[in-house]
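The complex is shown incomplete by one protein chain, all other protein chains being positioned as in the whole.
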Amino acid sequence: MHAIGIDIGGTKIAAALVDELGTIIRSDRRPTTASDPRGIEDAVVEMITDLSEGEEVVAAGIAAAGFIDAAQSTVYYGPNVNWRHEPLRATLEARLEMPILIENDANAAGWAEFTFGAGRGYSDMVTLTIGTGVGGAIVANSRLFRGGFGCAAELGHLRVVPGGRLCGCGAHGCIEQYGSGRALLRIATEMADAGGIGLGLAAARERKGKLTGKEVGRLIQEGDNGALAALRQLGGSLGQACSSLAAVLDPQIFVFGGGVAAAGELLLEPIRAAYLENLPARGFHPEAEFAIAQLVNDAGVVGAADLARKHVLAQ
Amino acid sequence: MHAIGIDIGGTKIAAALVDELGTIIRSDRRPTTASDPRGIEDAVVEMITDLSEGEEVVAAGIAAAGFIDAAQSTVYYGPNVNWRHEPLRATLEARLEMPILIENDANAAGWAEFTFGAGRGYSDMVTLTIGTGVGGAIVANSRLFRGGFGCAAELGHLRVVPGGRLCGCGAHGCIEQYGSGRALLRIATEMADAGGIGLGLAAARERKGKLTGKEVGRLIQEGDNGALAALRQLGGSLGQACSSLAAVLDPQIFVFGGGVAAAGELLLEPIRAAYLENLPARGFHPEAEFAIAQLVNDAGVVGAADLARKHVLAQ
Amino acid sequence: MHAIGIDIGGTKIAAALVDELGTIIRSDRRPTTASDPRGIEDAVVEMITDLSEGEEVVAAGIAAAGFIDAAQSTVYYGPNVNWRHEPLRATLEARLEMPILIENDANAAGWAEFTFGAGRGYSDMVTLTIGTGVGGAIVANSRLFRGGFGCAAELGHLRVVPGGRLCGCGAHGCIEQYGSGRALLRIATEMADAGGIGLGLAAARERKGKLTGKEVGRLIQEGDNGALAALRQLGGSLGQACSSLAAVLDPQIFVFGGGVAAAGELLLEPIRAAYLENLPARGFHPEAEFAIAQLVNDAGVVGAADLARKHVLAQ
Partner (left out) sequence: MHAIGIDIGGTKIAAALVDELGTIIRSDRRPTTASDPRGIEDAVVEMITDLSEGEEVVAAGIAAAGFIDAAQSTVYYGPNVNWRHEPLRATLEARLEMPILIENDANAAGWAEFTFGAGRGYSDMVTLTIGTGVGGAIVANSRLFRGGFGCAAELGHLRVVPGGRLCGCGAHGCIEQYGSGRALLRIATEMADAGGIGLGLAAARERKGKLTGKEVGRLIQEGDNGALAALRQLGGSLGQACSSLAAVLDPQIFVFGGGVAAAGELLLEPIRAAYLENLPARGFHPEAEFAIAQLVNDAGVVGAADLARKHVLAQ
C-alpha cells in the first residue's frame, strides 16, 4: 500500500509516491510560488493526482515549515508560505477525496530518519536539521512527539545565551543563531575579517565576492584551518544544546541532518565533546550516540508519506 | 483495586495504600537510614506487608530520587541513598511476591498531579517541583515521558546561563542554581547582606542565627519587600526556562509544586511575565497556562501507587 | 493676553498665536532652510509680525532643538540649524520690539503637556519624546527644570549600557540608541533580516524598498507579531531608563510623546513592566503613573508661547 509525500519548501515543492519500506516509486518537483498560496494548493492537487494515477494510494502527507495544530489539519503560521490559520487539510480533502495529513517538515524528515535511516533500532531519538536554520524532531517511545498544541520540537529555539543574538522568532539567544548554516557563515565571515587563521576564508571571499555556504563547505572538505575552526565553534554550540536536551528528553541517539551535516565526523566530533563537557551528572547519566542523517534529500517526502499511511492504518 | 505507593525521601520513607481515585486509605512513615541501604529495603518490605494486610493489593510503586533505568527495575544512581546500579525491583519482588515498579520521585509526583490534581483535563503537562532542588516531570499525550534511558525530565538541569553557577550535577548554569529553594535562600541571603530592602531578611537572620526556607516563606507571606524581590528574581529565571521548555515540549500547562510553590500567585506572576517575554514566536505560538500543584505532600506516594497499578493492568 | 509660539524643526517652522488656555487662534508654517540661518531668522520675524497683526501679543517663545543657555538667550549648539553660540534672542528682539524667549523644543513640548495635557493635576512630571531621537523634559514642583547651564533634561543621553552603541552625542550606550524611533526601526530591520516572526516586516520592506517608521507603525496597529516584538523590546529599554530616572527625579508621572507614542498602551505596557522590575526599593518607593501625551503636534508652539507669556508676567 503506497502513500504520497509532499514537501513544500521555500523554493520548491517535492512530491513522491512511496512504498511501505520507504522506497520512492516515482517523484515530481515544482517551484514554490510563495506569494500565491492558491497556486501552491493547485500544484499540490495536481501532483497528487498525477502520482496517484493507476496506483492504490491510501493517503497523502503534506510536510511544511511552521506551526501545525495538534489535529494536523491547520497551518497556524508558515515562515515560507504566507499561511495564517490556514485549514489546509480540509481544503485539500475537499478537492482530492483522499485522507490528507499535514505535518511539520522537520518532524516528517525526523520520522523518515527514525524509521528508515540512522534512527533504526532505537526507541528515543532527537534529530537536529542544520540547514539555513535549525529544525528539530523528537521521537519518544517510538512515536513522534508533537506537544500539546502541535508545536513541540522547535529545537532551534532552545535558548543557549540569555540576552544573546536576536532570532527570527523574536526572542534572543536561540541555538539557531549559534548552530545553523547561517550562523556558520557568520562565524566564517568574522574569521575572514579577523585575518590570521581566517586568511583562507578571506581569500575565498575575495575570489567570489562574498562567502557562501558552498564555499565554506568546500574549505571544510579541503581541511582549511579557519573553516574547520568555524565548524568547531558551531559544533560546540550544538553540543551544549544537546546536553540540555539530554536532561529534558534523554534520547538514545542524536541525528544531524541538513546541508551542514555533510561535514560528517568533522561536525560530530566537537558536538560530542561539548555534549560530554556539559552533560549533567556525567558518569551517572547514560551517554547518547551521535550520527549523521542518511536520507538527506528525500527525508521530507518519505516521512510525510509514512506518517500519513500509519495514521490511516491506525484508525 | 488498591495499590501501594512508597516515597523514599532524604529524611523519611512515606508509604500509603491508595485506591483508584487517588484516595489514601491508610499510610505509614519511617525515618530514612540513608547510610544503610539494606535497612531501607527492610523498612519498605515491612511497610508494604503491613499496609497489604487484609487488602487486595495489585502492585507497589517505589518512588526515589535519582536515575531509574528505562525498564523501571534498577536505580542507576540515587542522591539520597547510596545506591549505584541497584537492582531494587528484583530484590523487593523476591521478598514480596507482588509486582514492583521503581519510579523517579519527581515523575511519580508529576503523574499524581496530572491524574488527580492541577493537570486534570490536559494531555500535555510539564511539572517543575521547586524544593531544595528543581525536579521535573513531563506528561506527553497523556503518558509519562521517561526518555530513552529512563532519565528524561531532569528539568532542573536545563542550562540557562552558559558558564554560570556550578551545579551539583557537575555542569554549570543549570536552572536548579537559579530557580530552586536553595537558590531562593541564596538570593535572600545576598539581599540580607546588601541591607536596604533586605533589612527584614537580615533581621530574621539575626533572630534565627541563619536564614531558612521557612523564614523566607513567612516573610513572603507577610509581604516583606526584600523577600518578594528575591521571589520575583527566582520566578524570572524559572519563566525563562519555561520559554525554552515550550519550544522543546510545548505543554498546555506548567504546574509548579514543592515548598516554594506555597507562594502561589506571587510566584506564578513573574514566571508568566518572563515566559511571555522570552517565548519564541510569541503571538504565533499558543500560550501555556500556569498553575500551582494541588497534591502537595502526598503526590509521591499517590503517583507511585497509580503508576504501578496502571502498569500491571496494562499487561 | 496672547503669546506667539514658534517651533523650529528640522524640516519646517511652525508658528501659532496662542491664548492663555493653550488654544491656538491662528497658525502658520514654513519650510526650514537649515543651511541658511539668516533665512530662518527672516522667516521667524515675518511669521511673528504676521501673527501679531491686530493682536495684543505679550511675548514670543522660540523652541529649537539643541542646547540653550540658562538665560534663554543663546543657542549654544543646534543639531538641525547650524547655530554655534548664536545670540538668537538679541538678534530677534532688535528686529521685533517684543520680548523673546528661546527654549529647548523638548522642554517647550513638555511644558505644554504639563500645563494643558496629560500632566495636568501633577506637580512633578518627566516627559520622554520618542521621535527620531529621545527628547526629555522635567517639571519639578510645577516648574520647568533647566539645570545649571540650561542643558538639563537631555534624557535621551542617560546611559543604559556601558560600552554600548555609539550615540550621535559621541558617547556610548545612551537610551536614545535603544528607545528612539530610529532604534525601533533598527530593531525592526534586524527582525526582518532574521526572518520568522519578522516576515511581515520583511514583506513590508520588500514592498516599499526599505522599512520606514510609518510602515512599522502601521504593522504595530495591525497586530503584526514581529512589529509588536520590536516595540516590546523598545519599551523594555525605556522602562529600565524610567527606573533610574525615578531614583534621581522621582516624578509622579511619566508622559510619552513623539511619533512612537501613537502605539499607546502597547508601548506603555512593556515600559511599566520593566520599570517595576528594575525600580529601586520596590514596595517602599511610591510608584509613578505612565501616560501618553495628549498634545501631539502642537505641543512645541503651545509650550513655547506659554513659557514666554509666563516669563514676561513673572517679571
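Order of writing sets the chain letters: A, B and C. Residues in each chain are counted from 1.
We adopt the following convention: a contact is a pair of C-beta atoms (placed from the backbone, for glycine too) under 8 Å apart; a residue touches a chain by one contact, two chains touch by 3 or more.
Given the structure is predicted, the values throughout are model-derived calculations rather than measurements.
Of the chains that are displayed, which are in contact with the missing one across the whole complex?
Per the contact definition above, the missing chain touches B, C.
Determine which one of C:G22, C:P37, C:G110 or C:G150 touches the chain that has been left out.
C:G150
For the chain left out of this view, which of C:I62, C:L88, C:L231 or C:L249 touches it?
Per the contact definition at the top, the residue touching the missing chain is C:L249.
Just name the one of C:V160, C:A202 or C:V216 that touches the chain not displayed here.
C:V160
Name, in rising order, the residues on chain C that touch the hidden chain in the full complex.
67, 76-77, 122-125, 136, 138, 140-141, 143, 145-162, 167, 169-172, 174, 240, 243-245, 247-253, 278-286, 288
Suppose we count only contacts with the excluded chain; which residues of chain B make the list?
That gives, for chain B, the contact residues 187, 190-191, 194-199, 203, 225-226, 229.
In the analysis below, only the chains that are shown with their structure count from here on.
Are the interface residues of chain B and chain C largely the same numbers on each copy, more than half shared, or largely different?
Same, since over half the interface numbering is common to both chains.
With centres defined by CA atoms only, which chain is the most remote from chain C?
It is B.
Among the chains in this structure, which pair is joined by the largest number of C-beta pairs in contact?
Counting C-beta pairs in contact for each chain pair, the top pair is A-B.
For chain A and chain C, what's the span in angstrom between their mean Cα positions?
48
Based only on mean CA positions, could you tell me how far chain B sits from chain C in angstrom?
The answer is 53 Å.
Find every residue in chain B that makes contact with two or more other chains and list them.
281-284
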